[in-house]
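This is the structure I have questions about; it appears just below.
Removed: one protein chain of the complex. Kept in place: all other protein chains.
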Amino acid sequence: MTIRVTVWGENVHEHENEIVAGIYPKGMHTTIADALNRDSGVSASTVVMQDTDHGITPEKLADTDVLIWWGHKAHGEVSDAVVERVANAVWSGMGVIFLHSAHFSKPFKRLMGTPCNLSWREAGERERLWLTSRNHPIAAGLPDHFELENEEMYGEPFGVPEPLETVFVSWFAGGEVFRSGLTYKRGAGNVFYFRPGHETYPTYHDANVQRVILNAVKWAYNPAPRIADPSAAPNVPVESALEPIVERGPKLHKDGEEGYR
Amino acid sequence: MTIRVTVWGENVHEHENEIVAGIYPKGMHTTIADALNRDSGVSASTVVMQDTDHGITPEKLADTDVLIWWGHKAHGEVSDAVVERVANAVWSGMGVIFLHSAHFSKPFKRLMGTPCNLSWREAGERERLWLTSRNHPIAAGLPDHFELENEEMYGEPFGVPEPLETVFVSWFAGGEVFRSGLTYKRGAGNVFYFRPGHETYPTYHDANVQRVILNAVKWAYNPAPRIADPSAAPNVPVESALEPIVERGPKLHKDGEEGYR
Amino acid sequence: MTIRVTVWGENVHEHENEIVAGIYPKGMHTTIADALNRDSGVSASTVVMQDTDHGITPEKLADTDVLIWWGHKAHGEVSDAVVERVANAVWSGMGVIFLHSAHFSKPFKRLMGTPCNLSWREAGERERLWLTSRNHPIAAGLPDHFELENEEMYGEPFGVPEPLETVFVSWFAGGEVFRSGLTYKRGAGNVFYFRPGHETYPTYHDANVQRVILNAVKWAYNPAPRIADPSAAPNVPVESALEPIVERGPKLHKDGEEGYR
Partner (left out) sequence: MTIRVTVWGENVHEHENEIVAGIYPKGMHTTIADALNRDSGVSASTVVMQDTDHGITPEKLADTDVLIWWGHKAHGEVSDAVVERVANAVWSGMGVIFLHSAHFSKPFKRLMGTPCNLSWREAGERERLWLTSRNHPIAAGLPDHFELENEEMYGEPFGVPEPLETVFVSWFAGGEVFRSGLTYKRGAGNVFYFRPGHETYPTYHDANVQRVILNAVKWAYNPAPRIADPSAAPNVPVESALEPIVERGPKLHKDGEEGYR
């Protein structure tokens, strides 16, 4: 059984910025997908923002077990219809991993219901990630801490809901901390946010970072069949109640009528 | 110090349905506000959907410590701009309580990031609410369980994120259960969902229900000053880093540049 | 890769009570283990309270990936040393599932830090379990609700900490509700509490109950190596600090001294 991963790349900096192009000549999404494909249990493909429907067609989502999202400069260019499509797929059971600047992507904000804001500094400073949940599957095979010599700083307060679990917390040389690995569930879908990955540094070539993403894919994957209509609000008629009851009192809805939305 | 509450009423059924008009001649919102105003620490006013901006002007929100929302038939008529205004006020620190069919209201879905769906039946059946978090402030003065002889059924699975705390769980005569009292935090704002309150039954005249809503107002209220810009993502320049660091490596942003959204 | 399960049986009622002996002639633990062994990925064995060290030797725990615990009448007879042994194994990464009346077992109370109390009634009434977390792995292959025609009632408030996730909530014919499936993490170990299983009813022969227990075994299993000393509190000497720091100010401990416990 193979986990089908789709890596979504914004794919702008790679073409506009020489440094990014130098580190990720085939795009950040390809580097991430290539690393995942070294695991025999994963089959990762890529789509980019410039594809039709940003590459996020209904067919593609139906064939995706776990979606990985990296965006930064062009958050605002992602169409709202695609955002709703992603949200619906997550609610129906697709796993999703948001990387770094995707904290401000439309689908992440849509699923969190919060501003998802933070403070930041681009100084190539040292980041050290500390494990805060021992033996968490997302940390499998990793030491209690690991370093990225050059990273962008993200600082607290991070404007997200309290997670199910805080898996990593980052230390920054300039004096800040950040909750760097956070798990959520939205509808039937598992959600993981992972902080590292500024585009001007070779973060996605780092073995520990690649390991976290691979672990997160396995954690987020849910083999259960997708829920057909994750927003359904079915009426249960009185005559098919599980316990025998008699209808009482005044009613607003006629029999068989749909509920309001 | 008085807690300023605004009760938002959809105010449609009260004018279209004789039964609802009979139970709530001045509107459900007025019944809720009147009950709150019996407490000397609360000052509750009402607005209705038909008011300009649905009554949710920036000035009104600035003067509101806790917003209470009841809607059902006309969820779709609430403007998206007002929904964003409510969300921003919550993120900045306003408390908010969603009642019954407001599970499908736009602001609740906006803040949860999930479908917020459930199953339902309108049969006037018995509901019994059980306390699941002992001595929770929202349950102050209440017994371990209380009953509503006639209510609409809402059944699990309820499509919401795992809450901070589950405060009440409901039993229904027809065989279902429902997590009836759930707490969340979104940005700086406290959020409470409370299930009872179908418009064709006198639920908001019930003393226990009124007590829960009053308790929830006090729980949701946060005396801290509102956060001015709850979505701000400030850049921290290298030269003002809390620890002395030297800028290293390539940069994407020029000095003083705003981040992408 | 096979998950090694140990089913711990109190093994008292089966010998003292004809009804229990009739339903579980080889003991409840054997019924549970036999059901698990039908899955090719699981290898389940049994131990009973009457064994040396209640069957919970250090060697047995070292060979156990997931421990299942059923006890009722003889909670007080379990030695405190064995309770600590179990707690240490969980903290080091062993999964553990507590069934039904094990809510009052010593190891469960030890791991929860709360009274774990509830209300109860032995009337053979109908219990209906509702799923509250869609597509949760512990509910894999199960419908949104299932029934046990005869069960003991457990009622809220259930004196446990707020769980990571509430997976099931039960409805009882006599009017109560109960959070029937709850997940926790304690140290590196996953913990699941599952309510059904009164000894005078054939609950552990029920296919849905067996499915939940099998799913929970797979959920609780953590393939990571056990943590050698889950209570270790290592001193990090100044000279091996990850960032260069200079010792400042007065000290309580001499160099190389152990911390206080």
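Chains here go by letter, A, B and C, matching the order in which they are written, and residues are numbered from 1 within each.
Definition applied: a residue touches a chain if its C-beta (ideal position, glycine included) is under 8 Å from a C-beta of that chain, and two chains touch if they have at least 3 such contacts.
None of these values were measured; they are calculated from a predicted model.
*Asks:* Among A:19, A:177, A:224 or A:242, exactly one should touch the missing chain; which is it?
*Replies:* Only one listed residue reaches the unshown chain, and that is A:177.
*Asks:* Touch as defined at the start, partner being the missing chain; which of A:63, A:77, A:156 or A:239 qualifies?
*Replies:* A:156
*Asks:* Touching the missing chain, which residues of chain A?
*Replies:* The missing chain touches chain A at positions 128, 130-134, 144, 155-159, 162, 164-166, 169-172, 175-177, 179.
*Asks:* Which chain B residues would touch the chain omitted from the figure, given the whole complex?
*Replies:* Residues of chain B in touch with the missing chain: 93, 128, 133-135, 137, 140, 145, 147, 164-165, 173, 185, 187-189, 222-224, 227, 230, 242-243.
*Asks:* If you put the missing chain back, which residues of chain C would it touch?
*Replies:* For chain C, the residues touching the absent chain are 13, 17, 19-20, 72-76, 87, 91, 101, 104, 110-115, 117-125, 150, 153, 155, 159, 161-162, 164, 173-176, 184-187, 198-201, 230-238, 241-243, 245-253, 259-261.
The rule we apply is simple: only the chains that are shown with their structure count from here on.
*Asks:* Can you identify the chain nearest the overall CA centroid, using each chain's own CA centroid?
*Replies:* Answer by centroid distance: A.
*Asks:* Quick one: chain B and chain C, Cα centre-to-centre, how many Å?
*Replies:* That pair's centroid distance is 36 Å.
*Asks:* Determine the centre-to-centre distance between chain A and chain C, using the mean Cα coordinates as centres, and give it in whole Å.
*Replies:* 31
*Asks:* Round to the nearest whole Å and give the separation of the Cα centres of chain A and chain B.
*Replies:* Distance between chain centres, rounded to whole Å: 27 Å.
*Asks:* If I count partner chains per residue in chain A, which residues reach a count of at least 2?
*Replies:* 164, 173, 185, 187, 230, 242-243
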